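Quick one: the structure is below, questions incoming.
Only a part of the assembly is drawn; its chains keep their places, and the rest are absent.
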Amino acid sequence: MSTSSIQKRDDISIVLCGEAGQGIQTVEQILTRVLKLSGFNIIGTKEYMSRVRGGSNSTQIRVSSRNVSSAVDRIDILIPLDKKALQHVGKRISPDTVILGEKDEIVGENDNGDLTVIDVPFSQIASDIGGRVYSNTVATGVIAGLFKVDRADFLNYVTTFFSGEKETIIEKNREAAKKGYEIAQELIDSGAVDIDVKKDPGSARDILINGAEAVGIGAIAGGCNFISSYPMSPSTAVLVFLSRHAEEFDIVAEQAEDEISAINMALGAWYAGARAMVTTSGGGFALMEEAVGLAGMLESPVVIHLAQRPGPATGLPTRTEQGDLQLALYSGHGEFPRIIFAPGKLEDAVFLSSMAFNLADKCQIPVFILTDQYFMDSYYNMPSLPLSDTGIVKYVVKTDKRYKRYALTKNGISPRGVPGFGSGLVSVDSDEHDEEGHITEDLDLRVKMVDKRLAKLKEIEKDALPPELVGRGDYTTLIVGWGSTYHTIKEALGCLKRDDVSFLHFKQVFPLHRTTLSYLKKAKKVVAIEGNATAQFSHLINRQTGFNIQDKILKYSGLQFSVEEVVAQLEKLL
Amino acid sequence: MKRVPFDMGDIDIAWCPGCGNFKILDALKQALTELDLDPEKLVIVSGIGQAAKMPHYVRTNVFNGLHGRAIPAATGIKTANPELTVIAEGGDGDMYGEGGNHFLHAIRRNSDITNIVHNNMVYALTKGQASPTSTIGFTTPVQVGGVTEEPFNAIAVAIAQDASFVARAFSGDEDQTKDIIKEAIAHRGYALVDILQNCVSFNKVNTYQWFKENTYYLEDSHDPLNRIEAFKRATEEGKLPLGIFYRNPDKPCFEDTVPAYHTSRTPLFKRKVDVRKLQVLIDSKRSG
C-alpha cells in the first residue's frame, strides 16, 4: 500500500460510486460545502443512469489548490458504496488509487491484490450507531477528517444539513460524522494517508453553484419573469431553480402539459411584455420547432435553454453530448435569424443567460443557450458572478394610435409595443403580414418582409461575442472547442506544456464573431474537439467561414471528455 | 348611431358570402361593445383556419399564432398581464384536433380566458376534410367512405373535467350568441363557447337549415350548477341543446394561484427585478 501519489498531489480526485438511492448526493452535498468552507477549491461533476434506484452512479469531487474546473479520469480516493462500484469505475482505478471501503463486503472478489484498499467498516460502524443509513455520514466524516476540516465546523454543518429531520436522527448523524472523522485521524496518525492540498484562503467565502443554477441566476439577472416548460432531463433543474425562487422574484413558473404548450405560452408571455424562457432537451425541443418558426415570423423574442443529451430519440437521458447544435441552428421551417450561445464556464452561463434576454428583446428573435448534462451538473467555487457586466435593457416602446408592429426599418428591427401599454394596437401574425400585422398576399411585401427579417442578422453579427483564446497568440496549432468542454480542454492544454498550441473557445456559436477566420488561418494545424459523432461545429465553421477543419477529436459515448483523454488524443495528433 | 369601437371599417374579409362566421363576428363585436371593453385592453388570440382569421377583423390587439396553439399563447398572455381581457378563438379542427391537448389542460388550469370555437364540423380552410366534430357518414375527399367515428363532444368532455363555464351557441342566432359570449367573457376562469356555425362551401350536411332544425335552447329551468344534469343534457340523443350547460363558480382561477399575483395584479412588464434580493440569493451560495 502506497500513499505517496496522494501526498504529492495538490489536487485530489475523490470519487463516490454506488447505486441510485444510496445517498451519494448527501455525501456530496455535505462534503463539497464543508471542504469549500474550509478553504479548498472544489470541482464536482457526475455521471448517472436513468433510474431512481439501483444501477451504478458516480460523483467526482476534485479538491484542489489550483484553479482547475474539469473532470479527470484519475481517481485518488475512491469510496465505493456497493459491490458494483469497483466494476463501474474499474478502468479508472490505478495502484495509486486509495480505496476507502469495506474490504470484505465491497472490494471482495474484485481485488487481486493490486488494489490499494483501506478497510473501513462503514456499515458496521453505522449499524452500531443505529442503522446502515448512517454509513454515508461516516464516509463523509472520514473525508472531512482526511482533509483536516475543522472538526467543530464540520459537525456544525452536519447539524445544519439535517436540521429538517428529527432530533434523534440529527444526533445519530453527528455521531456517525464524528466516528468517521476519528477514523481519518487514525489513518493520518498511522501514516496510511496524508493529504496536503494547500488551502486557498479566498475559497471559504466563494460562491458554489452548478450549471443549472448559473443559467437560472443569469436568467433572473436578465429580467426573466416567466418560465413555462415540461420536465425533461437534464434541463429540468433550471425549471426547478426558477420555480423555487418564483415567489421571491415575481416569476411565473408553469409546468405545461407538453413542450408545444410551453413554448407557445412563452411566446404569448413575451407578446404581453414578460421576459419568458423555456428549458428543454433534444426531444422536447424537437416538438418546439414549429413555434421557433413562429417566433421567427412574429419577430418575437424568446429564450430557449436547450440542455443536450445523447440522441437520437430518448437515447441516454441522463448522459451528456454536444449533439443538438445543428438542430438548434436549423430549427423551425422557413428562414429567420437566431443567436446560439454555448457557455463553457459557469460564469459564462450567468453572463450569457442574462444577455440572452436583452438580445432577444433587442433583435426580436429566438436566443438559444446550449448546455448539456455535464454542464448542468458541474459545479465549482468562484469569487463572484459577472453580474456587473449584465443589466436589464428593455426595448419595449409605448405605442401611439398610429403604431405599426412591423414598421419597415433600415436594420429590420421594428419598435416592439405590447398590448395595454400606450394607445396603439399590437397585432402579430404567423401568416405573412403587412406592417400593421395583418395577413397579406401582397407578394412584393412578402419579399420586403423576408428581407427585413433577415436584415436583423447583420445587426446580430455586430453584437457577436468573440471567441476566447487560451494560450499564446503565436500558436502553430489551434484547438477549437465550444460549450461545456472549455475547462477540460484548457486543463489538457496545460498538461501538454506546448507553447505552440493554443485553444480557441466559442461561447457564442452562432453567428460567429468576425475574427473567427483570422484565428483559424493563422494556425498550421487546427484540431476541433467536439462531444458528438459528426463534428457539427466544424461544419458550422466551414459554412460560416469557408474554413475546413481537418482534424477532429470526437466523443459520443455519453460521457464528457476527461482531461487525460484529451491530452492523449492530442498527443497522438500533434 | 350605435357605437362600434371594434369595427375595422371597410376591409376585405376572406370568408365566403353566407358563411356563419360573419354572424359570429357581429355577435362578438356587439358583445365586446356592450361589455364596454377597451380595444387596447383586449387581445384576441387565434390559431389557423377560417375561424382563426377572426381577430384580423376586429379592431383590437391580435395574436394570430399557430394552428392548434391559441390556448397556450392566450394563457401566456393572460398570465403575463392579468389586466388584459383575453379571448382564444378558432375552429373545431384548431381547438379539438390539433389543439386537443391544450383544450384538455386549459380546462384544468382554469386561466381566465374565453375560448370561442367556431364549430362548422369540417376543416374549411384546407378545403373540406372531416374534423373531430364531423358527423358520422360525412363524406369528404379524404373520408371517402364517410366518417365512422363519433363526433367529439366538447361540451361533455368539458363537463367531465369540471370546467368552470360551458356553453353552446348557434351562429344563426346572433342575439343569443352575443349574450352567451358576454356571459363567457364576464365569467372569471376558463369559459368554453362552442358555436355551431354553418360552412356554405364545405359542409352541405350541417347547413344553416340543419342547425336551425337540430338545435334548441335549454329551458330556463336548467340548473347550470348541476354537473350530472349538465352531462345528461350534453350527451342526450337527438337535437343539440344550446345555452349555458354548466358553471362551476368554485374553481380557483389560474392567475390567482400564481404567487406573483398574490399581493399585486401589476402586469409583469411593469415590474423590476429586485437586484438586492438576487445578491442575497447569490450570497447564500457562499455559505450553503
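By written order: A and B. Residues from 1 in each chain.
The working rule: a contact is a pair of C-beta atoms (placed from the backbone, for glycine too) under 8 Å apart; a residue touches a chain by one contact, two chains touch by 3 or more.
Predicted model, so just to flag it, every value in this text is computed and none were measured.
Q: Since just one copy per chain kind is on show, how would you write the full make-up of the complex?
A: Taking the whole complex into account, we get A x2, B x2.
To be clear about the criterion, only the chains that are shown with their structure count from here on.
Q: Centroid of subunit A to centroid of subunit B, CA atoms only: how many Å?
A: Whole-Å distance between the two chain centres: 41.
Q: Applying the document's contact rule, which stretches of subunit B touch subunit A when the two form their complex?
A: Those in contact with subunit A are residues 14, 39-43, 45, 48, 53, 55-56, 59-66, 69, 71-81, 83-84, 101-102, 104-105, 258-260, 262, 267-275, 277-279, 281-283, 285-288.
Q: Quick one: in the complex, what on subunit A touches subunit B?
A: Interface residues on subunit A, with respect to subunit B: 33, 37, 205-209, 213, 217, 220-221, 223, 225-226, 228, 245-252, 254, 256-258, 260-262, 264-276, 290-291, 294, 298, 385, 387, 392, 396, 418-431, 437-439.
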